[in-house]
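All protein chains but one are shown in place.
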Amino acid sequence: MTLHIVSKSPYSSSALTDCASSCAEGDAIVLIEDAVYGAVETYPEITERAPVYCLQSDAEARGIVIGKNVEGIDETRWVTLCTEHNPIVSWFK
Amino acid sequence: MKFTLVIYGAPHASEGAATALRFARALLEAGHTLYRVFFYADGIHNGSALAAPPQDEQDLLGQWQQLQQAHQLDLVVCIAAAQRRGLLSESEATRLEKPAANLAEGFELAGLGQLAEATAASDRIVTFGG
Partner (left out) sequence: MSKNTLALCRQAPYGNALAREGLEAILAAAAMDQAPAVLFLGDGVFQLAGQKPEAIAEKNLRRNIQALPMFDVETLHVCKSSLLQRGIMPEALQVPGADIELVEDCGSFIRKFDHVLSF
């Protein structure tokens, strides 16, 4: 099962939508850097197929409050998610 | 687990390289192995010895070098991407007849074969974009 890492704002890039349409059942998504703007409560659900995580430090840096369907994680947990999934795909444009 | 990180982001330009540093520290603290860090595209600028950020900003070069020393990391800068963008070792500067070299200590220039080799040898590859 794939771990998708998204790093661009959903308002400026197709990274998140491309990721969502390339997401299979059981995959997981991690929002980092500017992609955390997609982690707020008011942002529409990204996908039903995969749990969505958000890097807490990047959200905090930007004053983002993470919505209830998204789980905040630290870098250690991110590494663990990488060990639990394969392959790992980065969406950065 | 053996990780290789691939970095495309230039330091102090986008967050990617700084994120990769945080990720690298976290994986090493968790007891995993960092097999190689491969700097490619604009990521090659991380290997510039001439970066001089203001004192109240994070010193990404210094942090990579510290981590390299502490864990004997293999920090590889793609030679083709580096030549295009003006990052040269002493020997490359001499060979190409350029006036100066600027590859930082702790980093080495090597070919794209090192990325392919790391892909074969690692359990996980994580890419950090620009």
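In this document, chain identifiers A and B correspond to the written order of the chains, with residue numbering beginning at 1 in each.
In the analysis below, a residue touches a chain if its C-beta (ideal position, glycine included) is under 8 Å from a C-beta of that chain, and two chains touch if they have at least 3 such contacts.
Every value quoted in this text rests on a predicted model; they were computed, and no experiment measured them.
Of the candidate positions B:8, B:35, B:64 or B:107, contact with the unshown chain belongs to B:8. From the set B:24, B:61 or B:81, the residue in touch with the chain omitted from the display is B:81, counting the whole complex. Screening B:46, B:89, B:102 or B:127 against the full complex identifies B:127 as the residue touching the chain left out. The chain not displayed touches chain B at residues 6, 8, 40-42, 80-81, 111-113, 115-117, 119-122, 124-125, 127, 129. Chain A residues in contact with the hidden partner, per the touch definition given at the top, are 1-2, 14, 18, 21-24, 27, 49, 86-93.
Definition applied: only the chains that are shown with their structure count from here on.
Centre to centre, using the average C-alpha position, chain A and chain B are separated by 25 Å. Within the complex formed with chain B, the residues of chain A that make contact are 5, 7-8, 32-34, 57-58, 74-76, 78-80, 82-83, 86-88, 90, 92-93.
Put simply, chain B touches chain A in their complex at residues 1, 3, 8, 15-16, 19, 22-23, 25-27, 29-30, 32, 123-130.
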